[in-house]
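Please see the structure below; I have some questions.
Removed: one protein chain of the complex. Kept in place: all other protein chains.
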Amino acid sequence: MSANLSALFYLISGILFILALRGLSSPETSRQGNYFGIAGMVIAIVVTFLSVGNFGTGFIYVLIFLIIGGSMGAFIAFRIPMTAMPELVAGFHSLVGLAAVFVAISAFLKPEAFGLGIIGNIKLASLIEMSLGAAIGAVTFSGSIIAFLKLRGIMSGAPITFKGQHFINLILGIIIIFLIYYLCKSQSSNIFWSLVVISFILGVLLIIPIGGADMPVVISMLNSYSGWAAAGIGFTLENTALIITGALVGSSGAILSYIMCKGMNRSFFNVILGGWGATDQASNLQSKEKKPVKNGNADDAAFLMKNASSVIIVPGYGMAVAQAQHALREMVDALKKNGVKVSYAIHPVAGRMPGHMNVLLAEANVPYDEVFELEEINNDFANCDVAYVIGANDVTNPVAKSDPQSPIYGMPVLDVEKSKSVLFVKRSLSPGYAGIDNDLFYRDNTLMLFADAKKMTEEIVKSL
Amino acid sequence: MSANLSALFYLISGILFILALRGLSSPETSRQGNYFGIAGMVIAIVVTFLSVGNFGTGFIYVLIFLIIGGSMGAFIAFRIPMTAMPELVAGFHSLVGLAAVFVAISAFLKPEAFGLGIIGNIKLASLIEMSLGAAIGAVTFSGSIIAFLKLRGIMSGAPITFKGQHFINLILGIIIIFLIYYLCKSQSSNIFWSLVVISFILGVLLIIPIGGADMPVVISMLNSYSGWAAAGIGFTLENTALIITGALVGSSGAILSYIMCKGMNRSFFNVILGGWGATDQASNLQSKEKKPVKNGNADDAAFLMKNASSVIIVPGYGMAVAQAQHALREMVDALKKNGVKVSYAIHPVAGRMPGHMNVLLAEANVPYDEVFELEEINNDFANCDVAYVIGANDVTNPVAKSDPQSPIYGMPVLDVEKSKSVLFVKRSLSPGYAGIDNDLFYRDNTLMLFADAKKMTEEIVKSL
Amino acid sequence: MEIDPFIFRLSIFILSIFVGYYVVWSVTPSLHTPLMSVTNAISSVIIVGAIIASLAGASENIFETSNIFGFLGIILAAVNIFGGFLVTQRMLQMYKKKKK
Partner (left out) sequence: MEIDPFIFRLSIFILSIFVGYYVVWSVTPSLHTPLMSVTNAISSVIIVGAIIASLAGASENIFETSNIFGFLGIILAAVNIFGGFLVTQRMLQMYKKKKK
């Protein structure tokens, strides 16, 4: 296949990837978008085969490994529960990162196959690109592994901090830059390997101080890194599809981290420098624990909601933990039969990853046009009879509006307190992710339903 | 200057143009955006000088002509009244189109200067690109000239139609394609010149059947054409800045025409095939002319508005014709002093070009945060005491919501009739651009103020 | 392994169309008139071609036909550039926020 023709096809494949992301602008077009993505990938792979044009034994092996990897991927994709999406994404990122490292290593070991010169005399630009690709890829790999372990609960989610941590990271970063510099001068393979190893270590050190719950931001950031790594490799391989994709993925990750930080009203650096939320929550808790709360049961809740004319459901992380989405859907169906108007209100950072709640509700067959974003629905709480808050906490905390001292001050929150009554389904009075007490628990129009979200919802269904 | 360096600078200039358009996403960033655009242009021009590197007599002449053209442009820019913007844009487009033709001609006459081969043996791709550029440029030029003459009133705005018109245009289009084909085969300069001439004729014929009031859509369409012509020349000159700009301008024009057609609920082809609005308006007028209307004067209007708690102003084409924006602003100031809440409602196609009303209001120092778009304000009419409709007509016509037979059915309109009372400032009962009668004139809560928009508004100010 | 630069230019062109699509849709409707005038101004970057045309050839015969077309192109494009940017600037200057 001529170089021109394959360049043209790689361009087409890059454009198909753009269309894949574009499809996600609405659920209707999203499936079509995904097919565009798949088409782009098929084109890229086939064109690569044709342009290498080596259909010997190697080709058979490639196919075999492709099928092995593919079946593993397909198996995981079909088996994974929706609640495990954060881990899954982290795990997949680590693979992309490692793949980038492997490609960079091969390119370094056999530059002539990639048209980059010969061993010991690789083109300068290619060398810079491939070492950047390898370093970023390695950081992505080891960082994502840590994120995966923390999210999966294999490693404790607590931040691991020690003195001089940030200083060490800085030193490692500087070393990496120096190594790249010397690599360009000497083309020595020892330096290349050291670069890879140190980048692996840096990835680990960068992520361990960050708490488990901050992982989504980290994942997105690593996603962004993996994009830039891919673009770096794309420059090395002179491949348009990779360059376009790298830029797309790089921006996507960066924007998602930004959206999350904004939704939590924290700066990106605050997240990355880690160790957050472990400081002043104790004092907060002590002072308020004593206040009385109104305690209810499933029958009370069923009675209240049956007689309401409109109910807004506010799901949060607890719903995901309890896997309560199916029970919730049943409850809503029962309410609707009683003529109650029900809608769902989703905070941008409800749950533990962007869009987390939406996927879970979609899984439980909730039509997406009953699910509203914060800005769309926040004014409706004032006219609503019952807000059913299931496993959410921080995203309803009015302290974000009232107390400039609070760490979440300025974060947009759902105004559940404006509805006639608020039901809180959670297991205890303990705080949520941000570690701050929620004033709403002690208000007059709040009824606490202490139980696992799924059990409680199922009981309510029974009483309805 | 090396080819690489200048390519890099052309890229930067292209990116600055992107940032220039990006700045227009809000009035705050728009001025900065314009500076980016200017910077991009300066870079492109300077880099071109440096890379040609010929600082002899020619250079002096270039500077002189640049200054001559520049001062003419500056003079026009400072003198032109804001109400003449549609003509101005049309006039400027014609110049871009002609410039594209001239560049294509020079490239054809002296291909070696552009690195495209030698006379009689120009590279095939370049030949196709330059002939496309020349043809589109020529159509843009002559079409824009007609649009300019119609808008300026030098030529009648009435559609000029004759039998077989579209057929002739089709034939001309086919001839152009053939000429390009033969040009590529023969490289003959006669064919090239015929191509240019026939394209000029086609431009004229394409635009004459389109009514004067449809010109804004046409201008945008020609803007889009001039973009594609620029991109074509950009391919010929192998110039990134031109390619990027061409694509930007091409999309911009296409999107603006789309927005206008959508706002008028007409298809693009309906506009382009021309001769619209001259058909069934007569019958409409006859049947209703007899109904009674309530007739008011400036004192009535002043009384109504002074005692209102909220007033919404709906400006339209008549305000532009009467240059009433300054008087309007004074009236609003007076009302505000009386404690009346006033806002402005702008329909997407109010006036005769996109954003027409906004510019005029801005000229009269109306702060842009008091000016709202249709979707933002349409619900507020129900809670508003007085809607002051000044020189607008079609954009308020409720027939668009009720009568599927009406040519404007489905077009979004401002719900002025929902406010407690409606004041219509216009000179007569005659219809607006769409040529259909407006039911609102005859309603009980409507008061007609028959007068020139500026005079009436000034009188109201006096009575306040 | 050499790729024809045309392919690259095509990529740049197509990506620019995407950028143009998004960037224009994000323009606020109240600035649509300045958008028309500024696109006008930037499309005059075609002056680049006119400059090349007018400087082509030796210094003695700078008034060959092709150069003359170049000079004419420069005048036309310059009218547009200055006119377009200045009128845009004039308009944008008028958009003001409410004084608080």
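Order as written gives the chain letters A, B and C; numbering starts at 1 within each chain.
FYI, a residue touches a chain if its C-beta (ideal position, glycine included) is under 8 Å from a C-beta of that chain, and two chains touch if they have at least 3 such contacts.
The model shown is predicted, which means the values in this text are computed figures rather than measured ones.
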{"item": "Which displayed chains the unshown chain touches", "value": "A, B, C"}
{"item": "Omitted-chain contact residue, chosen from A:Ile219, A:Leu335 or A:Leu464", "value": "A:Ile219"}
{"item": "Selected from A:Lys150, A:Arg266 or A:His356 as touching the chain missing from the view", "value": "A:His356"}
{"item": "Touching residues on chain C - with respect to the absent chain", "value": "3, 5, 8-9, 11-12, 15-16, 18-19, 22-23, 26"}
{"item": "Touching residues (missing chain, whole complex) on chain B", "value": "3-4, 7-8, 11, 14-15, 18, 115, 238, 240, 244"}
{"item": "In chain A, positions touching the absent partner", "value": "13-14, 17-18, 20-22, 24-28, 30-31, 33-34, 37-38, 40-41, 44-45, 48-49, 52, 54, 56-59, 61-62, 65-74, 76-78, 80, 82, 85, 88-89, 92-93, 95-96, 98-100, 102-103, 105-107, 109-110, 112-114, 125, 219-220, 223, 226-227, 230-231, 233-253, 255-256, 259, 346, 348, 353-356, 358-359, 362-363, 365, 367-371, 373"}
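Just so we're on the same page, only the chains that are shown with their structure count from here on.
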{"item": "Contact pairs, highest-scoring chain pair", "value": "B-C"}
{"item": "Chain A and chain B: spacing of chain centres that average the CA atoms, whole Å", "value": "44"}
{"item": "Chain C: positions in contact with at least two other chains", "value": "14"}
{"item": "Of all residues in chain B, the ones touching two or more other chains", "value": "none"}
